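Below: one structure in structure tokens.
For this depiction, one protein chain was excluded, whereas all remaining protein chains were kept in their positions.
Chain naming follows the written order as A and B, and within any one chain the residues start at number 1.
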Amino acid sequence: MENQYKMSLKLEQINYIYGTHTAYEMQALTDISLEIHKGEFIGVIGHTGSGKSTLMQLLNGLEKPSSGRVLFEGKDIWAEDFDRKMLRSKVGLVFQYPEHQLFETDVLSDVCFGPRNLGCSLEEARERAKKALAMTGIDEKYFADSPFDLSGGQKRRVAIAGVLAMQPDYLILDEPTAGLDPKGRDEILEQIAKLHRENGIAVLLVSHSMEDVANYVDRIIALNQGRLMYDDVPKAVFAHYRELAEAGLAAPNVTHILHSLRERGFDVDTEAVTVEDARDTILKAMEKSV
Amino acid sequence: MIRDITIGQYYPAESVLHRLDPRTKILCTLLYIISLFLFQEWTGYLIATVFLCTAILLSKVPVTFIFRGVKAIMVLLVITVVFNLFLIPGEPVVRIWKLTITDQGIRTAVFTAFRLIYLIFGSSLMTLTTTPNQLTDGLERLLGPLRVFRVPVSELAMMMSIALRFIPILLEETDKIMKAQTARGADFESGNMIKKAKSLVPLLVPLFVSAFRRAADLAMAMEARCYRGGSGRTKMKPLAYGRRDAFAYLITVAYLLLLIGVMRFTK
Partner (left out) sequence: MGIIRAKEVGYSYKRLNDQGEVESVRQALNNITLDVAAGDFIAILGHNGSGKSTLAKHFNAILAPNEGTLWVDGKDSRQPENVWDIRRTAGMVFQNPDNQIISGVVEEDVGFGPENMGVPTEEIWRRVEESLRAVGMYKFRRHSPNKLSGGQKQRVAIAGVVAMRPKCIVLDEPTAMLDPTGRKEVLKTVGVLNKKEGMTIILITHYMEEVVSADKVFVMDQGEVVMEGTPREIFSQVERLKSYRLDVPQVTLLAYELRKQGIPLPEGVLTNEELVEALCRVRAAGEKQFTENGESV
């Protein structure tokens, strides 16, 4: 039990205020408490300006809360003697459009940047980089290429590898599918799910797309205007589809379809959130009614 | 919230000064700055002070905003004062070790300091009451005659207004890239000069790449909207002098003449 408590990333009554004492003062987060355990797959949803980005940056110490504590494995990350560089390697953060931070002359060197900053030897950095690139499905033949010559989807995967090479226990991704086409989107999400499955990395997927989130995660954190709105399993969160819509967050489309069917007298399970589950419950309901 | 920084520190308000044509404000400020170098006597300062204070009162800009400009030149101000204080020969007043302060030195130091401060006050007042776009328009019109010498005035003005629009965007981008690289363990603060300079590469390369991409996009968007240089364009907001502009010129010229007159008379 004790051990399990330690293996977590925890926010305690966090408040975050932007631009204190200026004309633009704004409360971005209000009284947020939550805990993320190793090995979880979590979706973070919220409309633009709901405080999602601030939340992400608090988790790896890029932003400091105005009040409240951030605990990594039980230790306050803003304590005097806390090593925040170590924290940033353990809690990897992939920003939106991460390909915009690529800068090296070749793919491998760019991915080495993180491990080198952590003090790894060139050899070890390369080892880690190769492993990370393999995890994101970048073929060895691209290693010596300039990252700027790759396609959009490949660039993004190289950028994600750049964070993975730091070997984080927690991986936070902000809109990793933004701007990708449907196939590219599915590929990236599959890679992320595989990372979670095979390497046991805890994943926090920040997204606007409920459909994406519903297909993969086992817990959803919904933010609305800087407050924690829901923190539960997807089925329970999407059951509040009306409240979600009011907060500018549509539930997956299948949720709406199933609720409409139920109103029309079909005995469907409205908790299904994926197309496959919806298909099965509709088939069952049709058999019953015929 | 780096995006909220306004370039050119415009202070929005409804005042006579805000409504003046930017050309009037630029030229009158220029005359005022010239006037500051015309006198060496207390009377001159008195007249300049009255002129400046009236303008500040008319502008409805809080005095604190006007003082902010002085902060930026504080170092320069201190250096000027110190040099004047110690290096001007004359009747000694105080002696500290090998340095002498003379009455002439004190006089010059005080006058120079005031001259600098008045200069900053005047030009701040202009930028505080004029939007960057108006300033660009004003400069474009005032520099218009240079077209005869094949200076691409309209294009330069267009470049200036585009720069004004993109500075906040690029600042925000810098902030974002910096955070992203910090998340990858980069350190922009510690280390000696060489290490610091080296640590900027992961910041500057993406920033340049992005700036070039934006420039290419913008050029395409401008072409798509039929932009083909300054010729043949009409203006949505053409500059037009009004009666208040004539009045402003009149007052400024009167101030200048008064100053010159008083200087002659006192001599």
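In this section, contacts are C-beta pairs under 8 Å (C-beta built on N, C-alpha and C of every residue); 3 or more make two chains touch, one makes a residue touch a chain.
Because the structure is a prediction, the values reported are computed rather than measured.
Student: From the listed residues A:L55, A:V70 or A:A278, report the one that touches the chain absent from this view.
Tutor: Missing-chain contact among the listed residues: A:A278.
Student: From the listed residues A:L122, A:A178 or A:A236, report the one that touches the chain absent from this view.
Tutor: For the chain that is not drawn, the touching residue is A:A178.
Student: In the full complex, which of A:G92, A:G153 or A:P168 touches the chain missing from this view?
Tutor: Once the missing chain is taken into account, the touching residue is A:G153.
Student: So which bits of chain A touch the chain we can't see?
Tutor: 47-48, 151-153, 178-184, 208-209, 211, 248, 250, 252-254, 256-257, 260-261, 264, 266, 275-276, 278-279, 282-283, 286, 289-290
Student: Determine and list the chain B residues touching the chain excluded from the picture.
Tutor: Touch with the absent chain occurs at residues 3, 131-133, 161-162, 164-165, 168-169, 213-214, 217-218, 220-228, 232-238.
Criterion: only the chains that are shown with their structure count from here on.
Student: Note which residues of chain A are touching chain B in the complex, please.
Tutor: 18-19, 22, 24, 57, 60, 62, 85, 88-89, 92-93, 95, 98, 100-103, 113-114, 117-118, 148, 162-163, 166
Student: Considering only the defined contacts, which chain B positions touch chain A in the complex?
Tutor: Those in contact with chain A are residues 1, 4, 176-177, 179-187, 201-202, 205-206, 209-210.
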